Structure formats: structure tokens, C-alpha cells
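FYI, not all chains are in this one, though none of them got moved.
Labels run A and B following the written order; every chain starts at residue 1.
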Amino acid sequence: MAVETKPRWTVKDFRAPYEVDWCPGCGDFGILNAIYQALAQMGVSPHETVVVGGIGCSGKAQYYVNAYGVHTLHGRPLPVATGIKLANPNLKVFVVSGDGDSMAIGAAHFVNGGRRNVDITYIMFNNEVYGLTKGQASPTLPLGLQTKSLPEPNIQGNINALMLAFTTGYTWIGRGYAYNIKQLVRLIREATEHPGLAFLEVLQPCPTYNNLHTKDWYQGRLYDINEEGYDPVLPPDADDATRRDLYARFMEKVFEWGDRIPTGVFLVNRNLPTFEERIAERQPHYRIHPPALTRIRDDEGRSLLDIQPFYEEHRAR
Amino acid sequence: MKTVGELSWRIGGPQGSGVDTAARLFSLAASLGGLNVLGRREYYSNIIGRHSYYDVRLSATRQPRSHRIRVDLLTSFEAETLARHALSVVPGGGIIYNVKDEDTPFLRITFLDERVRQDLARVLTEEGVEHTTSTKGLLELAEKRGVQLYPVPYDELFKTLSERFDVPLGIAQRTRNTLAVALSFALLEFPREFLKEALARVFASKPKVVELNQAAVDVIYDYMASSHSNLAFDFRLEGVTQDGPRMMLNANQAVAIGKLAGGLTFQTYYPISPATDESVYLEAHTTYRTREGDEQGVVVVQTEDEISAIAMASGAALTGARAATATSGPGFSLMVEQLGWTSMTETPLVITLYMRGGPSTGMPTRTDQGDLFFALFAGHGEAPRIVYASGDVEEAFYDAIRTLNYAEMFQMPVIHLVDKALASTTVTLPVPDPTQVPIRRGEIFVPEEDEGQRIVKRFSLDTETGISPRVLLGTPHVHHWMTGGEHTEEGRVTEDPVIRVRMHDKRLAKLEYAAKTIPAEEKFQVFGPEDADFTVISWGSTKGAILEALEILEQKGLRGRFVQVKLLMPFPKEIAPLLERRPLILVELTRTAQLARLLRMELGVEVDHRILKYSGRPFSFEELVDALEAVLERREEEVTVLQLFE
């Protein structure tokens, strides 16, 4: 692709020509708009972009982006996205997933995804409920809260998504808010430009089922930690003390909730190789012939494999 | 007169004690000496300590196709092997054992199942021997039956070795496997050079070890010559000259190499017996050389579970990578939801399913064919897939290429059925030719140059066969969506009743297209005369035992035909006329005779007899000869094969 200074694709190009079926006022609209803008600003083309969704209201987002869209199964967007990215590292791969999709049914993938650090942008729409199944508590709804869709107060505790991403090794961690699109665009861009697995939690009001943490409720509570001087970057040469200091600051911030709710970039760790780099280190041909781009037959359609080394290895006579 | 060049040999011992190495040495040496080899491994789901054993069948004249239950020569390290296998040795055969084990009470053999103890005691009592609760009785009975006994003072031999070559006793003891093999070969009068060569190959990276073990061979040959007579022992082996190179492979390896030959570039797995070895093999061979001299290869990812394994492989497949995963029953059970997704999204994907004893955790290291119906119908809703079964190790290689082809040609998941029996059957075979099965990639959409960016109908309904050209993720100028939901031609979710019906029809039509496209010889194989007196039908790993059994019955004047079904979905209706020579006999490693039910469902054909085994162990041809005779002569409707000591 020719290098262009002015991006070729505009927000309009990324808007799919179909009706959106989220509820009026849903926070998802904000996230979607931020995605459009981020894509347009980054100048990637639709055919290089793959948006991989889970199942849920959030998991419909990929339909509204004019690019390759893959609607996976509930909880499975990350492994599918991983397969796509590893097979063709030239693609820009996004995951759009709900809080239930990510931290309930998909939690094993979430946790183990952190161990790989594949270069994917993981956007989790956190509305604290299961939107598409009509408002049950999700793993991010705190214990004892009762949204209007619950017959009883929530009997299970909640998981702090940023903390889980940290614990499991995500190398870029941030939080945005569905209605702060300007910040969200910046966060999506940073997450995408980060080489490695980036986790972006987006606080997303669900006006239909979550009557506790609404747009009004969030109003005035949110602030940007980076604007307040929080430095999320783990320096390449970080000694133990620096690391500990960042971790302590991180923990301090991620547990903050209530009157003041932090957003922004919480952690940037470029000191770990991506999974792609790790593979290439093992098998240098990966850089030249990733799985999607490997020639596997000659012009007559015959296998290219040279059987001789296998014969030698398993020679019986 | 001794039997020359035909032998069934068994070695047993606790898991982790080197039984495998011994069997490998034995097999390789025999093969180097020109013999054809089939090895079969039985072991527990355990790392160290429980009983495992290895059968090696040799033949100078032809490739053995199944193991034997009757053992010509048993070699044992310890009492448990004696207890479990002494009764299987044929008159005129021999038992090599440690003198120390000659009177071990069964109760002291800690891992011997209570049931085995009881049955041993019962048999020994019935046979009227004196000692009924220890190995002593077994040896007594063996002798009575004309089995030759070769007690070996292992400890002394180690000592001799240690002294003669000035190595610590501990090191000398590590030659135990070589000892066992050498004892056997010496008894068989097989030239020791082959064993020495095998040692040189197996321990190629450790010259010291080779040296000591080769020395041990000489010690043993000398010891046997001086201490035991093999006059009454009925078997002998000699080196023979054979044409052509041979490899030695099991099905894990054959499938792995076959997948590489078939252009696999992405494999995922979660460890599980008996599938793991395939993926671990691929992990050790991620880079290969092409015939054109380039280096390329396969990315192998160990995932967090089987759900992730199949999901990740699906993702890779969407980009055009040839993708596969390998698993066994429990893992396959977890893959079912994503299997439906690949079917719905018309994603090509191969799942190699190594069947093992079920249901549930079942018997992880024992064989079974009980997953057939599950493979056919796994997943909610009506989701087309191809189910394909290999009958032996060589087929497994070529079928690995074929199944990768089918997946892309018909744009659906392919379940390639193999089983634990094949996975732990090692055979000598001619070097497979990767170019024999051409690589076919199905229809792939190619964009026009510079057509701008447009939405493309990935799931175009404008198709007779049901096939719409695949649009690989990343194809320039276009994009589309995909979903496990019902969808439009562009791949967007829809609940429109009319589109739903058309798409459902389109997907299912591909099964008919596959049935038309796949050549008959890939769908099934027929063996034996057209005017046979009976027909055997089966699928999968039973093939070898059936073919050998039919040969033997033919010698007895019972001429059978064998129809081996390879393609199980879509079912090859054209086999119906081949089943007309009655009686029709099903052979299967299940309790519920699944193929018989499938025949009824697919063809309305009723089998007359069923020969079943579901103890977790494969058929030997000997068992099938007996069972077929029972069926043919005594008209037994169902014969269940079960060995007490297997």
C-alpha cells in the first residue's frame, strides 16, 4: 500500500450502510462513533481491518463498522481474533466484547490471552449487565446492587476488569467512557498503536437495564488520570523499585470508584515481546510466510513438502 | 521344525521403565533385518508405575496388519508382566523373566486388579496346578502347556556388565531394555548386528550409551548361548533382504506429517491423550523444507482449552490458512459449539479426533469407536460436516491431506476419525508420497483490480452446488461479515424466514455436492471376491484385523468380502449393492453397534450379525477369526469379544 499522509478513509467510509438496532440512548453508540473516528484517523483501510465481536449488544458493534466483521460465539472473540491475527499479522484486529462475554463465559480466554500478548485491541463494553438477555447481573456489577431488571439484589461479587487485565499480563490497559468520545478516540488509537495485547474498558451506560450507573450518575465523577499526571509507562529499563512504584499507583487507581472514577491510560508495558515476535524468534520463516500467506502447492497443485527429512527421522530400513 | 520369520513378541513392565524404548529397539532391529513390523502399545493413564506392555509382530513375508493375542515370546522385567501375560504364551513359545519373580504372590503385585487376581486364581485352580496365588503357579502351568521358560538372573548380568566394562552398577542397570531385547533376539538366533545398529540409531546423540549397550548385547548373546537351550523353542528369526525403503510410523506421526504435506499452516491443541503426540510432533517440526528448497512451516499454538483451540483455528482458517486441531473425546465435546459455528460460517477446518474409551473421561489410554454417532450429530441444529475415518497408519497419512482438501472444497468442518489403537500402532510402511494427493483449495474469490471498496456477497445464494467462493479476510477492495447467526449473502444476521430457508438449503446442499464430488474409492474400499459367502462391514482401525482374519478364513474355505466405510457423512449410498452377499456382519469397537444403526438409517439395510469389542482394546485378527466362525457356523447374532488378561 502506498504511504499517504492524508488518510484515505473517512468516518463515513467506516459507517456500514445498515440500520443500528441498539436502544435509543445506548452508550454503545458513543463507542461506535469513537471507533469510526479512530479508524479514520489511523488511516487503515476497511479490508485490512477485522472487527471481531462476541455475543451481546456489544457484540453487534462489528456489524456497524464497514470492514471485515466476524461475529463469533459468546465468550469466544479473543481466541478467534488470535487465530486471525496470528495467521495474517498484516491485519489490524479488534475485539468488541461485553462484560459478560469477557469475564464470565469468556474468562478463561481473557485470562490466558494475557499470557500471549498478541497484537490485538480488546475493547470491552462494560454496562454491568447482560444487555441482550434482558438485564441479568454481569460479573462487573457489584455485590448487593439491584438494577431494575433484577428480582433481588446482586448476590455475586464483581470483578475489576482492569485489575484482571493487569493480573493476567495485558501490556496496555486503559479505561474510557462511552460519552467522552474525544478521549475514547485517543484511547482506541493508543491501544491500537500499542504493539501487543491492549485492553480498553469502556464504561457504558445501558439506559434500558442499568438504572444505577447512568449517564447522569457518571456525570461529574469521571476524570482523566493522565491529565492529572499519572504516568502509565513502565520504562524499558525499569528496576524493581520503579516497577513496584507503578504497580502501587496502578492498584491505587484501579480500585478508585465512587465520587471520583479514573479513566485514561493505566499501564503501558512495551518490555514484553508480542506473541508474533516470539513465534518469529522460534521460526524465522513466520515473518515471510505467515500461515495465511504460505504457498502450499506447486503450479500443478502438488504438495511442496520434502518428505526426505521425515524419512530420515523415521527410517526403518 | 521352527517357525521362521514370523513372530509375536510381547514385553511388559511398569510405565516409565523403558518398555517403549525396548519395543522401539526390537522393532527397529527387526526392521533393519528386513522384517516387516507392527507394534501395538497398551498403557495406563499414569506416568510412572502402572503396567504397560508392547506387542511387536514380525513377518519376513508381508506387512502384519494387526496384533496377536497369542504371544510367541514374552519378555518381562518384573512379576506383574508375568502375572498378566504368562497365560497368553503359546505352546512352543517362551517366557524370558527375571529369576527373582518366579514366586511372587499376586497380592504383592500392588497394581494388579483384584479382578485379575481372582481370575488368575480361578484359572490356575481349574488347570489343577499347585500354586494358585503366585507367579509360581503360572510358570508351572506354562511349562505344563509346553511353554519354554527362560529364567534370567538380571542382577547378575548387570553385575557382570558393570564389572566387565567398569561402569557403576546404576549405569549398567540402565541397559535393562537392551538386555531384554538382546535376550529375545539371542533366543531367536537373530543376528546381533541389527540390534547394534538399532542402538546406534536410537541413541545417536549419546555415543557412550551406544557403546555400553552394544557391549551388553554381546554379553547377553554369550550368556544365552551358554546358559539356555532354545531347542524346544519353536521360533527363529533371520535377516532377509527386502525391496525399497521403509519408514516406521504410528498414526499420530502419520497424521502430523500428512497434515504438513497437505499444506497445514496453523494447528492448535490442548493436551489430551491420545491426541497430544500429533501436536507435539508438529511443535517439534514447525519448520520444514519444501521440494523447492525453501523453509516454511506451521504455527502451533497450545491453547488454554479445547474451546479456544477450535476457535483459534477457525479464526486462522478465515484468513486462508489451512487450519486444524487435534483432540480426543472430552476435548471434542467441548468443541461442539464452535463446530456448529464453523459449519454455519462455512469455515474450512479439520478436527482430528482420536477416539478413546468413553463415555466421559472413560479410559483415556484405551481404544474405542464409540464417538461415531457423536461426530455425525455433534452440535445443536442441523450443521453439515464431513466425517471421515482412516483404517490404518498409511491411510491416516493420505487422509490427512484429503480431509484438509475436503474442508476447503466443501467449506465445512471435517472430522477426521482415528483412534487410540491407530495412534499407538507403529508399522513399517513404504515412504509416503506427499504429491500423490493433489492439494485442492476449493473456490476462492479473487477481487478485480482497483474496484474501490465494496461489500461482497461472501455467502452468495447464486450457486447450484451450495458453494459460494470464499472471501478470505484481508482480500483487498472488499469486505463482508460472518456470523454464527442465520445471515444474508453479505454475512449479516437476519431472521427473515425466506433467507433463512434459502441459506439452510444452501448449506445442506453442499453435503450432496460432496457426495457427488468425492470419488468412490475415497469413500469406501472393498476387499475380497464379489461372489463371497459373507460380507463384513466396518470402519476405522478394525481394518487390519479384518483383512487378516478374512485371509485365514479363506484358507479354511470361508470366502468373505470386506467393505470398509471411510466416508461416514455424507454417507455413501452406493455401497448398498455391495452388501448383498449375506450374511452381513458388522465388526465394531462399540457396545451399541453404531454403524449397524447408521446402515439402517441411511440405507435401510439390516446387518445379520454383530461382532463387538468394547473393553478398550483393539481386535486382533485371531479374535475375529474365532468370532466370525461363531457367527458363520453357529449363527450367533452378536458376539462380544473380551479377553480376561489384556
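Annotations for the structure displayed:
We take it that a contact is a pair of C-beta atoms (placed from the backbone, for glycine too) under 8 Å apart; a residue touches a chain by one contact, two chains touch by 3 or more.
Note that this is a predicted model, so its numbers are computed, not measured.
Stoichiometry of the full complex, written with the labels used here: A x2, B x2.
The rule is short, and it goes like this: only the chains that are shown with their structure count from here on.
Per-chain CA centroids place subunit A at a distance of 42 Å from subunit B. Note for the complex: subunit A touches subunit B at residues 13, 17-18, 45-48, 50, 52, 60, 62-63, 66-73, 76, 79-88, 90-91, 108-109, 111-112, 279, 282-286, 288-298, 300-311, 314-317. Residues 27-28, 31-32, 34, 37, 201, 242, 245-249, 253, 257, 260-263, 265-266, 268, 286-292, 294-299, 301, 303-305, 307-308, 311-323, 337-338, 341, 401, 428, 431-435, 437-441, 453, 455, 472-485, 491-493 of subunit B are the ones touching subunit A in the complex.
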